[in-house]
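Left out: one protein chain. Kept in place: all the others.
Right after this comes chain A.
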Amino acid sequence: MAKILGGLTTSHIPAVGNAIHNGLFDDPYWKPFFDGYPPIRAWLDEHKPDLAINIYNDHGLGFFLDRMPTFAIGAAHEYRNEDEGWGIPQLPPFPGAPEVSWHIIESMVEQEFDITSCQELPVDHGFVVPMQLFWPGAPNNPDMPRTIPISANTVQHPIPTLKRALDFGKALRRAIQSYPEDLKVVVLGTGGLSHQLDGERAGFINKEFDQYCMEKIVDDPEALTKISRMELVEKAGAQGTEFLMWMMMRGALGDKVVRRHSNYHIPISNTGAGTMLLECVE
């Protein structure tokens, strides 16, 4: 049977991709951020997951406003990182796990989550940057697990509620655990934390709220479901709504988790950057 080992969270800022490309790991601006990752890599090295479910939000590469899925699940053999407008160097494709994707899709719809299945899905920085942070050299890292991307809409309101995101994760947990083959699975929740790119309030970052979210998501994610979506926009910034991905990830980990590692740093680009490793307790 498939088993969920734990959850990894990280911000997925495009500038991080450039910093990795340029090797700025010891640069004074970047060091406090990159220093948050070696303990998580050590844990991955010890546990060597077979599958990484990468919950991210597309930023206008995979989907446009003509057809905007609220929840989309990749079901492809591989996922390509295509040009998203800035001409940054693209990576080789990430290997998928379509047979597991279809199992998850069947189970999610059975559990009444009506999702969109994607046999082709170009993936942007929201998916790629976390992979590069956790598996340096990705996808060419020898320990690179196969992957399934799951994207939730944060581009256009109405976006899902925090409760729905957590419930999605809970259903995803049942879907993964019912997969009949032995598989070690990690679930990534990427995006956030507080940031706002648009409007006169551009540059808004809310340290106190980010820290509250990082605290509550460990032992009391239900408390976070009391936050309304407009309250989330107000307190986390217009793009801080990406915290929904963390809620989805958390739902997939079960009731009790142990926080193995946590890092928070302001600013990376325009964002409060948070990283966590939460280990499942059986």
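In the analysis below, a residue touches a chain if its C-beta (ideal position, glycine included) is under 8 Å from a C-beta of that chain, and two chains touch if they have at least 3 such contacts; residues count from 1.
By our rule, contacts and distances are computed from a predicted model.
As stated in its UniProt record, the chain not included in the shown complex is "Protocatechuate 4,5-dioxygenase subunit alpha", which appears among "Protocatechuate 4,5-dioxygenase subunit alpha", "Spermidine/putrescine import ATP-binding protein PotA", "Nitrite/sulfite reductase" or "ABC transporter permease subunit".
Note on the undisplayed chain: of the listed residues A:15, A:91, A:109 or A:144, the one touching it is A:15. Residue in contact with the omitted chain (choice from A:31, A:48, A:77 or A:157): A:157. The chain not shown here is touched by just one of A:91, A:109, A:144 or A:233, and that residue is A:233. Within chain A, the residues in touch with the undisplayed chain are 15, 59-61, 64-66, 82-87, 155-158, 196-207, 230, 233-234, 238-239, 265-267, 269-270, 272.
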